[in-house]
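Below you will find the structure I want to go over with you.
Right, chain A next:
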Amino acid sequence: MSLLIDHISFKPTEEYHLNDVTLNFNPGKMYTILGRTLSGKTTLLKTIAGLQTPDSGSINFEGADFLSVPVWNRNVAMVYQQFINYPHLNVIENIAFPLKQRKMEENLIEKEVKEAMEKVGLIGFELRKIQELSGGQQQRVALARSLAKKAKILLLDEPLVNLDYKLREGLREEFKKLFSGSEASNSILIYASTDPLEAMQLNGDIIVIDEGKVLQTGSAKDVFENPATAKVAEITNDPAMNINKGHIQDNTLVMNNNVQIQIPDQLKSIPNGDYQVGIRATDLYLDDNGFSFDVEISEISGSETFLHLRNNDLKCVATIEEVKTYEANEVVKINFDKSKIYLFKETGELLHSPYQQ
Partner candidate 1 sequence: MPKLYTFLKYFFVILWACFVIAPFLWAISTSFKDFNSVTGGATYIPWLQFEPTLDGWSVLFKPGSQGGINIIGPYFNSIFVTLTASLISIVLGTLAAYALSRYTFKAGFVKNNDITFFFISQRIMPPVVLSIPFFLFLSTLGLLDSLAGLILVYIVLLMPIAVWIMVDFFNRVPKEIDETALIDGCNPFQAFFKVVLPNSVPGMLVAGLFCIIFGWIDFFFAFILTFTKVQLLPVKIVALNSSITPWWSLSAAALVSVAPLIIVAFIVERYLSKGNLSGALK
Partner candidate 2 sequence: MKLKTLISALASVLLIGSQVAHADKWGDQFPHIAATGDIPGMCSYESMSKKDYSGRTLTINTHAIPVMGEPTALHAEQFEKLTGAKVEVTHTPAGDLYSKAMVPFQAGQAPYDIVFGFSNFINDWKRYLAPVPQEYVDQMEGVSASHKAIASWDGVMYQYPVDGDRHYLKYRKDVIDNPEMQAKYKADTGNELKVPTTWKEYGEMASYFNGWDWDGDGEPEYGSAEVMKKDDLMYAAFYSRSVAYAKNPSTPGGFFFDLETMEPLINNPGFVEALTDWVDAVNYVPPGGINFGLGDEINSFGGGQTLFSFSWDDAFVAAMQPDSPISNQVGAAQLPGADKVWNRENGMWDAKSNQAPFFVWGWAVGVAGKSDNKDVAFDYLCFFANGANHQADIGIGRFGVNPFMEEDFKADVWTQIGWDKDIAQSYVETLADMEKSTNRVFPLRVPGTFEFNSALATGTAKALAGQLSPQAALDEVYAEWVAILERVGADNVRDAYAVGVKMEDNEL
């Protein structure tokens, strides 16, 4: 009963949109595809939906070849990041559209539509025109249409990204509720996102994708704690994990001439050599005894301040848990939470994670 994607590649131009992707989705679970913009998330969803045909590879659903099934017979549902509805139809007609297309009985349609509208909280808006709704409401309509279909595969392509912060938080909670419901157990849910935080909150299986390639799959916790590569570490953190070249020599981690750290215990077993050193922005803190860094840019986000710092060729971002303005080129003292240091091989594979057993 699962969806099997087998060695799929898609290369419409010079660059791969999908590069040898192999994945396995099971019903009743939520999958989050995490990747940057243009990493191939949307292409993957569209390929599953049938809007795009891969150049090679196969897709198998419920034991049958899925690629030969045209999109309109696939029984999938998809919600886009743009609020896509049918502008010439009102709310009710929009939600009923796929059901009518399926030639469902009138009274059954009515029931299903009502149910879906209740779920997304659109009661009272039945006869509104789409243009008369706010962005959030429009997206609810799109969602309701997807839910009413009771599709076996539900694809959500950054459905919240165009909404403002508060709405996003609210809707995301509702999503979680909706998809943990009993009827969801029969469907495969695939949610694409660029936002690592969102991915963590949704708490499903995470698929990290970049340049059309699947980099890592696993539970949210696992991917967060043990990113398979430096790239994954960058993608799964916001701000991206600071990754810099460094080398270990005689129990000292040398980042550059100025920044040299005594190696913590857990890294003692690592042999001397060149590595990529990673540390999350949240694991940097202000410390009068720390290293001197020049502030390049400082930006305030909510209750935090992001500092873009530089010490010679060493660049990093630090998240400071307070709102404070810094001048450019101001010198700040920064220290690292040594226990949170990641080490990657020069080729990028994870060598050491602070969460490693």
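Selection criteria: all candidates are chains of the complex that A comes from, given by their letters.
Keep this in mind: a contact is a pair of C-beta atoms (placed from the backbone, for glycine too) under 8 Å apart; a residue touches a chain by one contact, two chains touch by 3 or more; residues count from 1.
Remember, it's a predicted structure, so these values are computed and weren't measured experimentally.
For chain A, the touching partner in this complex, chosen from 1 or 2, is 1. Residue ranges of chain A in contact with candidate 1, taken from their complex: 46, 49-51, 70-74, 76-78, 80, 82, 84-88, 97-98, 101-102, 142, 145, 149.
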